[in-house]
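Below is the structure I would like to discuss, written out as structure tokens.
Omission of a single protein chain aside, the complex is shown with its protein chains in their original locations.
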Amino acid sequence: MARKLRRLLAGSTVNERYGNRLEVITDGPHAVSALVILKSSGFEHLSNITCVDWIDEHRMDVTYNLWSYTHRLHAVVKAQAHRDALEVPTTGEIWPQAQVYEREIHEMFGVEFTGNPDLSPLFLHNWRDMPPLRKDFDTEEYSRRAYGVVDGVEEAGV
Amino acid sequence: MSDFYEVTKIAETDEYATYDFFFGPNHPGMHGNFGYVCDVVGSTITRVRVNAGQLHRGFEKLMEQNLWFQNISLIPRICVPDPDPNEVAYCTAVERLMGIEIPVRAKFLRSLTLEMSRMTSLLMGMGALGAMMGLYGVMYRMMNERDRVLDFFEWLTGARIYHIYNLPGGVRRDLPEGFAAKLESLLDDMEYNLREWDSLLFENPVVHRRLKGIGKISADEAVTYGLVGPNLRATGFTADVRKDDPYAAYPFLDFQIITTEGGDALARAVQVRKEYEAAIQLIRKILEAMPGGEFKVYLGNPLKFTVPAGDTYARVESSKGEYGYYVVSNGGLKPYRISVRGPSLPAGLSLCHKHLPGMRIDDVAIWMASFSVCPPDFDR
Partner (left out) sequence: MLKVSREEILDGKFERVLNFFRSRSLWMLYYCTGCGAVELPPTMTSRFDIERFGIGPMATPRQADILLVTGYVSVKTLKRIVRSYEQMPEPKWVVGFGSCPVNGGIYWKSYATINQLDRYIPVDLSLSGCMPRPQAVIDGFVNLMEMIRKGEAVGYKKYRLNYEWYKQNQAEVLERTEPVLRPGIASVGKVQETKKKISVMEGVK
């Protein structure tokens, strides 16, 4: 299977992993074509779309986890995008649920998905800071400043 | 159907005929804290917007701040009715990254708690389905039954609901004396009660009429939308993570994948009942085949525990479908990124835009209960 995919996906690297896992590394604009090819080769089920923030290497990986019922193989597709130009085309036409995942990633990481009809905030209410799941967002400090911390039992607010 | 057409003709000329209806968070027909904002004409829905995020806790960010072993106390709280698959998925991912194998007895103990947890969650699901239609007696009896299983969990692990029982490397403690015998007698009681619930819920003509035709979906469409678990198997598609991508003790046990034909809410209810019965029989097989031996692999000091760099995706079959944990590690003391895939996201947030328009308001709660939409696992 890996050899067949290497032939089809010319511009990306395909690695084999242990057991029944494959890995495909590509970059932003080519992600959609790679996913279409994978879907037509038998990977019908989209498990998850997520994003990993590699702040030291100054890039973000939009990661797609795919599963094939017919071949019983799992594929991880990593679409790398530079941290200052976070634009990835949308996959909402291939799988309808991808639109919801992209809405969440846009809110949490700040990645622009071009072509997605609805990128309004889904989980957060009246959020003014930077996207919260990035590595340079300090959540403990935010919780201390915004909501206060209860120190001891004696001082309970009365 | 002609009423629908006439009503929307009125709606075209009169802008006040459409109103916003909050099938909202504070509603006894809603599972958990989640809302749909519907545009309604008469009592028929025309458009749906999703009001999610009331249960958002920022789990993925919280898990990056804790050590690998400290996350085990956070993990069960992602899915509220069915917490064990989360623990098993996390531990499977960590063990796969480290490249270790756990002892066989630990695998069987993990499968035992997974199946017991599946039984409690299915009981709550069936009870909720009955309660949405107004049959509250079903809910009361099933919660009573579920409490008896939770007593066994308390005996084994120490807590009723969030049993923090699985560790990377095995489980926390062994079976106590007399556990297997008492569990067998409880299973006999549960099989006897199943006949009573058949006459209350599953062979009730009112329930058949109410559930028929709601949320009909075909197998190809279900795969494209990403439905998993009993929802997918009720359309006739054969897929089960326990067979396709085995984990824990499932390679050693033989059991069948159960499917139902139909694809609507009645088929899903029958599917849930069949899975409940299969879970009881599977627990019997696990107790028979339980081997002896160690139940834990000692992995060194928990405060200095590191995992080699890499990333992996571990999936586990819970009562609602496929639970996935995508774990990324960069070799340090804390996880670098953990992403959780909840099984209710496609049904609750994406399929609603297709199914709910055209449905009456009274059927929305039943639609949600039949798809087992549970908001904590997509709000995280």
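Labels A and B are assigned to the chains in the order they are written; within every chain, residues are numbered from 1.
Basically, a contact is a pair of C-beta atoms (placed from the backbone, for glycine too) under 8 Å apart; a residue touches a chain by one contact, two chains touch by 3 or more.
Owing to the predicted nature of the structure, the values given are computational and were not obtained by experimental measurement.
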item	value
Given B:V41, B:L62, B:M98 or B:L194, the one touching the chain that is not displayed	B:L62
Contact with the hidden chain (one of B:R160, B:R209 or B:R360)	B:R160
For chain B, residues in touch with the removed chain	24-28, 32-33, 53-58, 61-62, 65, 73-74, 77, 80-81, 124, 127, 139-141, 143-144, 146-147, 150, 160-162, 376
Residues of chain A (touch criterion as defined above) contacting the omitted chain	106, 110, 112, 123-132, 137-143, 145-150, 156-158
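The rule is simple: only the chains that are shown with their structure count from here on.
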item	value
Whole-Å separation of chain centres (CA-atom averages), chain A against chain B	23
Contact footprint of chain A on chain B as seen in their complex	50, 52-53, 56, 58, 60-62, 65, 223-226, 228, 239, 244-245, 311-313, 315, 322, 324, 326, 328, 336-337, 339, 341, 345-346, 349-350, 354, 379
Footprint of chain B on chain A - complex, ascending	20-21, 44-48, 50, 52-53, 63, 65, 67, 69, 72, 74, 76, 95-97, 99-101, 122-125, 132-133, 137, 139-140
